[in-house]
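Mind looking over this structure? Questions follow.
Removed from the display is one protein chain of the complex; every other protein chain stays in position.
Order of writing sets the labels: A, B and C. Residues in every chain begin at 1.
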Amino acid sequence: MRLPLFLLLAFCLAAPAARAQDPKKEIEKYQRMIADSSPAELFELQGEELWKKPQGPRKVSLQRCDLGLGAGVLNGAYAGLPRYFKDADRVMDLETRLLYCMTTLQGRDGAEASRAAFGTADRPSEMEMLSAYIAGLSRGVRLAPGAAHSREKAAYALGKALFFHRAGPWDFSCASCHGETGKRIRMQELPALGKPEYARPVVATWPAYRVSTSEMRTMQWRMNDCYRQMRYPEPEFASDATVAIITYLTVNARGEPYRGPGTKR
Amino acid sequence: MRAMLFFAAVVLSSPVLSQDVTEVLKRDFHARGQATMDRVDQDALQFACTKFTDKPPAELAKLLESDQMKTIVFPAGSLVGDWKRGEAIAQSGRGATWSDPKNAPAGGSCYNCHQLSPQEASYGTIGPSLLRFGKLRGNGPEIQKYAYGKIYNAKAYNLCSQMPRLGYSGTLTEQQIKDLVALLLDPESPVNK
Amino acid sequence: MTVQAVAALAAGLLLPLRALAAWNKEAFQAKTAADALKNLGIASSAESKDVLIEAPQIAENGAVVPIEITSNVPNTKSIAIVIEKNPFPLAAKFDFSEGAAPYVKVNVKLGESSLVRVLAEAGGKFYSASKEIKVTIGGCGG
Partner (left out) sequence: MAEPMKIRTTLKGDSADVRVLMVHPMETGLRKDASGGIVPIHFIQEVTVKVNGKLLIEGQISQAVSRNPVFSFRLKGVKAGDKLEIAWLDSKGERSQIETVIA
């Protein structure tokens, strides 16, 4: 837990808050203001350095990594993910592809690289900084994940099935919270992610700086933490299951101009 | 069981089978902390609710609801505990995740989905508002039993409810559920003020 | 608009900066708003419509609460931000010289819902404005 103790205390004691005039409007204002004064760009800068930094046993940078548009082409690449990659014979999202490049180009150990995929406020992870940098180079580009290849279609179908699959001690599916429109958890409005109009603004702003933990968070992290709160066991980083849900969500958001990395509560 | 016949009828029409998803979960997920791998095994109601996207045929729902009703263990004596402790349990969203210590007391996550005390402005809306619950529905033995049962196993009353089976899953103890019943029904509880 | 990105040199390699005026330890370590103000030399202040606070009325998370302050009081020399319910209420004080507008936007932490007071100094007098900001309990808990 990384919240200051005094914040935690405030949460536990739950001082009754008087009702504001229009809570929804005020929360939107809060969201606008935090987006306006977000340190997200710092992570993009650090990601750029990492992209160019020689690392691993082969002491090479990631600059020859092919994110779908050719080796080293970054502009607009994020908006085309997830997609099927012939060389790996898999559908991959950004993080899965970066992990692939770390192991194949840089000669790094995959298990080691994926263990450190989620950073802390004190130690942001490489994956988070690289994701911020690469996603930032798709700003303004419409999301166009792969949806034509049979493997891409299979990933979408699996993602959709996972989205509605109920299990775990609390019987949750993703749709338990993100199935219906107009619902919220506490004060947080819940996007009904199966519907394009709700998926679009969400998917177009991840990865995102989370102010609650002062960390840059990625889509793989978002999947991981949802499953934690759904009371499931932990999904493997960059697994077919997580890539499938990300594919499902991104296809639902297709056509939306990317405008991240965003800033969230 | 008769229910299995229902499943067989629709299984073939679905693009990705529920059983296949379970296999994917078994392959791509791993145990962490108290979240062990047996959690991905679906029971009959999870299977049915997935299969019918939460709208099971009435007959099947009735059948499975009665199975769930049998799981509820009503304690002897009063079902009404202390609403003050109940309020704290309702506020807490902790428990049962891989990051929660196994033996630490869990919360009920009630405010995540329900409005309860009018003083708490930060409440969710996935479930119905429970503001003035006891005032509107009384606090006699019938409603006490209903409230206890509903918290213990919400699926006994509505098969594909999104509300967790808080007693059945071992999330909340008997005493904690009694305290939540008090939060709902006690005339002194802020819910009824 | 331009964006300049420059990685700062690692600490220690820098030439020494000009000695900065001492951080007002007494004021910043004061545990009440009244003590903080006393240590800033603020005995009294007048409410003023010329001191503007732009901030959300509800913050979804107390760890980051954006606050934008503008003083339209002529010749404003400084702006102080006091968060009454924080363990150490004084959050910041900015001194402005000729060439800087008495304006600042900064993200602050609120331990709980609190009154935020801003004091602007001009011509040896203090002008104030305040705003109540509520911190809500967020998300799925845990």
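FYI, a contact is a pair of C-beta atoms (placed from the backbone, for glycine too) under 8 Å apart; a residue touches a chain by one contact, two chains touch by 3 or more.
These numbers come from a predicted model, not from an experiment.
Here the chain not displayed is in touch, across the complete complex, with A, C. By the touch definition given at the top, chain C reaches the unshown chain through residues 1-11, 14, 17-18, 20-21, 23-24, 28, 63-65, 68, 83, 86-88, 90-101, 103-109.
Mapped onto chain A, contacts with the missing chain fall at residues 1-6, 37-39, 41-42, 45-46, 49, 120-122, 211, 214.
Following the convention adopted for this analysis, only the chains that are shown with their structure count from here on.
Viewed as a contact network, the protein chains are fully connected, with every chain touching every other.
The pair of chains sharing the greatest count of C-beta contacts is A-B. Averaged Cα coordinates give chain B a centre that lies 46 Å from the centre of chain C. Residues of chain B in contact with two or more other chains: 91, 97, 99, 111-112, 121-122. Shown for chain A are the residues that touch two or more other chains, namely 14, 17-18, 20, 23, 185-188, 228-229. Touching chain C in their complex are the following residues of chain B: 91-95, 97, 99-100, 107, 109, 111-112, 121-122. Against chain B, in their complex, chain C makes its touches with residues 134, 136-142.
In the complex of the two chains, the chain A residues touching chain C come out as 3-4, 6-7, 9-11, 13-15, 17-18, 20-21, 23, 26-27, 29-31, 33-34, 36-37, 45, 49, 185-188, 211-214, 228-229, 265.
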